[in-house]
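Heads up: the structure comes next, in structure tokens.
Every protein chain of the complex appears in place save one, which is left out.
And then chain A:
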Amino acid sequence: MLTINSIKKGIVIDHIKAGCGIKIFNYLGLDRADFRVALIMNVESQKLGRKDIIKIENVIDIDYTVLGLIDPNITIDIIEDEKIKEKIKLKLPEKVVDVIKCKNPRCITSIEKYIPNVFYLVDEVKGEYRCEYCDEVHTLEEAEV
């Protein structure tokens, strides 16, 4: 049994879909961290079967918006004195800029690369976003975070 100690002050990113932990780890630049970080993969979970967890022993600024796009089921616990001070439930943002890309081959963003990729939330349940320029609706899986 692998044991990771609890942290005194920092952030726990929990309920990450198994296999997505490394994506978040890389997105947050934790490979360059000079503080203690643990990426735990394939932990048993009642809700998910298996899940990934990231424990960060530091207080860092996190763009929760992007984490919501990667996986809206993720939970974030803010830890102080080894206790959960705050629980943050992610939800999909109304507008996202330069996080997902339009997959419509007829969209102007497919040829003019300087344009910011702007999307608006259409359906929170299905995770669907509409491109600002061509109006094409994509699911997050299609749009590639």
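Definition applied: a residue touches a chain if its C-beta (ideal position, glycine included) is under 8 Å from a C-beta of that chain, and two chains touch if they have at least 3 such contacts; residues count from 1.
As a convention for this text, contacts and distances are computed from a predicted model.
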item: Per UniProt record, name of the chain withheld from view ["TRAP transporter large permease protein", "Glutamyl-tRNA(Gln) amidotransferase subunit A", "Aspartate carbamoyltransferase" or "Spore germination protein PD"]; value: "Aspartate carbamoyltransferase"
item: Candidates A:13, A:54, A:107 or A:140 - the one touching the absent chain; value: A:107
item: Chain A, residues in touch with the chain not shown (by the definition above); value: 104, 106-112, 114-115, 122-123, 130-137
